[in-house]
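What you see is the complex with one protein chain gone and the rest in place.
Coming up: chain A.
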Amino acid sequence: MAAIVQGIGATAAPSASSNKFLLSSLGSSLLEKKRNFFVVRSDGKCYTGLNQQQRRAQNVVTNAVATKEEKASAAVGSKPGHELLLFEALREGLEEEMDRDPCVCVMGEDVGHYGGSYKVTKGLAEKYGDLRVLDTPIAENSFTGMGIGAAMTGLRPIVEGMNMGFLLLAFNQISNNCGMLHYTSGGQFKIPIVIRGPGGVGRQLGAEHSQRLESYFQSIPGIQMVACSTAYNAKGLMKAAIRSDNPVILFEHVLLYNLKERIPDEEYVLNLEEAEMVRPGEHVTILTYSRMRYHVMQAAKTLVNKGYDPEVIDIRSLKPFDLYTIGNSVKKTHRVLIVEECMRTGGIGASLTAAINENFHDHLDAPIVCLSSQDVPTPYAGTLEEWTLVQPAQIVAAVEQLCL
């Protein structure tokens, strides 16, 4: 059975249903261009990550999604695992990938000597040198473009936005080049870039530092977006994003960096396109991602006490949506509540509502309810800021309303 997450900041056991284990470097040389690796699915099937040409010749895996399995014990393995904070997990993932492949490099403001404004790259510049962990001048559009040019010519850069909001300046490069170059070049150039950074509403950071860019980027064709929420999935998604040949935008959250969790000692890579079952249930499907997961789990405690049985899914993959996990859940509970931190208009929730309506309309007993932040620039005042976001009490009320 999958472990149940207890609440905000709790040390949770890793969710079992989406564990994938990596058989460590099966003879893949560091410098080879094709990123060969094996992923063992929890249903036992094996597939190789291949480049495009090879894939055409290969049979692709037919069952893409792991079923929930009693892997909790196997997931942790024989070793006890180690405890760390989310930003350390990100760093660990990053370091492992940089050790594995010398073409992986980091660029961003203050990532080198300063160690990253949220300490994700602390110590890496000393270990790998100033060129591999590059401190850039304050020129987001240009250094993102530089990352894209480097990716086209064989490197695997990770571009850090000191705050996701700053990447608005890089929108030109992200939309035109990152997303589109593979297509407009007829498949000749791939852009294996990872763009990551902290976003979301923090503690009174003001409107411009509290932006949620996932809604702005979601229409760009050719990119993938993932959001991490626990130390476990942060490390797994970081590694998966780096290994992916697609451009991936990894959304982290300013307030989640200090979450402590015990993660496995063995190497693992998560699946970029899959959602995570946080708490299985019967009455209502609650879809969420990033920080709202914790508001939802807090509300879930209250709901359980009141006799409800919510199923909580952390969608993780913001683009594309994992319609299999979500669909299975909808077919079981017939009620959907989406809780997100994005703004109401044109947010991830809006797209998700449309996708679920299109695909699973017949299975719904009630209209989909979407709780999002207010369409308001995040105010500085603490009280106002609190009211722009979805709070656990609202979630409880919404579930009660849905399950009437």
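Here is the rule we go by: contacts are C-beta pairs under 8 Å (C-beta built on N, C-alpha and C of every residue); 3 or more make two chains touch, one makes a residue touch a chain; residues count from 1.
Here, contacts and distances are computed from a predicted model.
**Student:** As a check of understanding, state which of "ER membrane protein complex subunit 4", "Pyruvate dehydrogenase E1 component subunit alpha", "Tubulin epsilon and delta complex protein 2 isoform X4" or "rRNA adenine N(6)-methyltransferase" is the UniProt name of the chain not shown.
**Tutor:** "Pyruvate dehydrogenase E1 component subunit alpha"
**Student:** Going by the contact rule already stated, which one of A:81, A:222 or A:379 would touch the omitted chain in the full complex?
**Tutor:** A:222
**Student:** One chain is left out of this view; which of A:147, A:281 or A:349 touches it in the full complex?
**Tutor:** Once the missing chain is taken into account, the touching residue is A:147.
**Student:** Where does chain A touch the missing chain, residue by residue?
**Tutor:** 31, 49, 51-52, 55, 60-65, 102-103, 105, 129, 131-132, 136-137, 139, 141-155, 172-173, 176-177, 181-192, 221-222, 224, 244-246, 272-274, 317, 319-325, 327, 359-360
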